[in-house]
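Sharing a structure, written as structure tokens. Questions coming.
With one protein chain removed, the remaining protein chains of the complex are shown where they sit.
Naming follows writing order (A, B and C), and every chain is counted from residue 1.
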Amino acid sequence: MATTRQLQLTVRYAETDAQGIVHHANYLVWFEEGRSDYLRQIDLNYTRFEKSGYFVVVADASVRYRAPAYYEDLVTIETTLEQAKGKTLKFSYRALRDTVLLAEGSTVHVVLGGPERRPTTLPDSLRKALVDS
Amino acid sequence: MATTRQLQLTVRYAETDAQGIVHHANYLVWFEEGRSDYLRQIDLNYTRFEKSGYFVVVADASVRYRAPAYYEDLVTIETTLEQAKGKTLKFSYRALRDTVLLAEGSTVHVVLGGPERRPTTLPDSLRKALVDS
Amino acid sequence: MATTRQLQLTVRYAETDAQGIVHHANYLVWFEEGRSDYLRQIDLNYTRFEKSGYFVVVADASVRYRAPAYYEDLVTIETTLEQAKGKTLKFSYRALRDTVLLAEGSTVHVVLGGPERRPTTLPDSLRKALVDS
Partner (left out) sequence: MATTRQLQLTVRYAETDAQGIVHHANYLVWFEEGRSDYLRQIDLNYTRFEKSGYFVVVADASVRYRAPAYYEDLVTIETTLEQAKGKTLKFSYRALRDTVLLAEGSTVHVVLGGPERRPTTLPDSLRKALVDS
């Protein structure tokens, strides 16, 4: 557990706001892409996972903003799997421009399954892929 | 045909960009909400429509930008149904701040249905609701 | 202190994601609009405030997601000013569909001013408007 993986992105013009900096809601989108890329890197294709009837929904998210990011900045998203047990997953994130910490945060996720999409224990395929990552 | 209906909105901070004005992609979102509201006003609930297995997808969109919009501006979206026949719908739009034309545009939509979501003639429920609007 | 004010919004199609529900990052945008509307209701026009050289930036944000929201849902954002002292402001939020709690959260803000946009004690005009609200 506690493996960290990295995703790089370039700040889009549409992500800036009238303060001339990246709008704060975009960090949740970046963290989600860090998480998506983490899952792709361990060969856990989320698209196939959803097609098999499971969904992972966000239960909790928090961000601490440390320094502004600007249009065209090259940003690294570091994603760490902190916990995967029972019905929940927890990830933490750091967004960096070179060595400057732009923001850090965490998300908690609940696995939903079945016809009524109720909270469900992590299916084995997901748990194994995560634990072995 | 050619009825026009109005929706009002207040510009969100997240809709601005580093030029200090509304980012140009947001007008397509506003036009979509103008269209959604138009359908709600004629009692054509799009949510129920989708649940019955039909989807309306955007085939074509164009916008001409006339004047910038700013955070907190009160904007009126005027939506006009221009055409509803065969498999396609056409709407036109104007975005105004008081009497200032901010942008105008149009969209063309195709109705999809069936298990493979292929282009389909407008179902009667939709066509009647639109023609009588 | 601890006055609560309400903003109503209708869920936009563009705010939904492939799970068929509102994407979680949009709650930060909604909370921001709750906050903007709160300030407008107490006659604290943020646009004028920014033009006088002060900026309020988000330092911290957190959201707990309770129930999914869907396209066309009518959502109420309840915004509460929790604290306004020194260089920081704190707001809390609840998003509701009728009596269903969709999400709750909070944000902490720092006031920036001066040519280098450094953290600054709340200017009197802002502090008074907030304390008297």
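Everything below uses one rule, namely that contacts are C-beta pairs under 8 Å (C-beta built on N, C-alpha and C of every residue); 3 or more make two chains touch, one makes a residue touch a chain.
If you're wondering where the values come from, they're calculated on a predicted model, not measured in any experiment.
Though it is not drawn, the left-out chain touches A, B, C in the full complex. In the full complex, chain C touches the hidden chain at residues 13-14, 16-18, 20-21, 23, 25, 70-71.
For chain A, the residues touching the chain absent from view are 10, 12-14, 29, 32-33, 36-37, 40, 45-47, 70-72.
What chain B contributes to its contact with the hidden chain is residues 18-19, 21, 24-26, 28-29, 32, 50, 55, 57-65, 68.
Throughout what follows, only the chains that are shown with their structure count from here on.
Fitting chain B to chain C on CA positions gives a rotation angle of 180°, reported to the nearest 5. Centroids of chain B and chain C (each the mean of its C-alpha atoms) stand 28 Å apart.
Spacing of chain A relative to chain B, judged by their CA centroids, is 32 angstrom. The set of chain A residues touching two or more other chains comprises 18, 21, 25.
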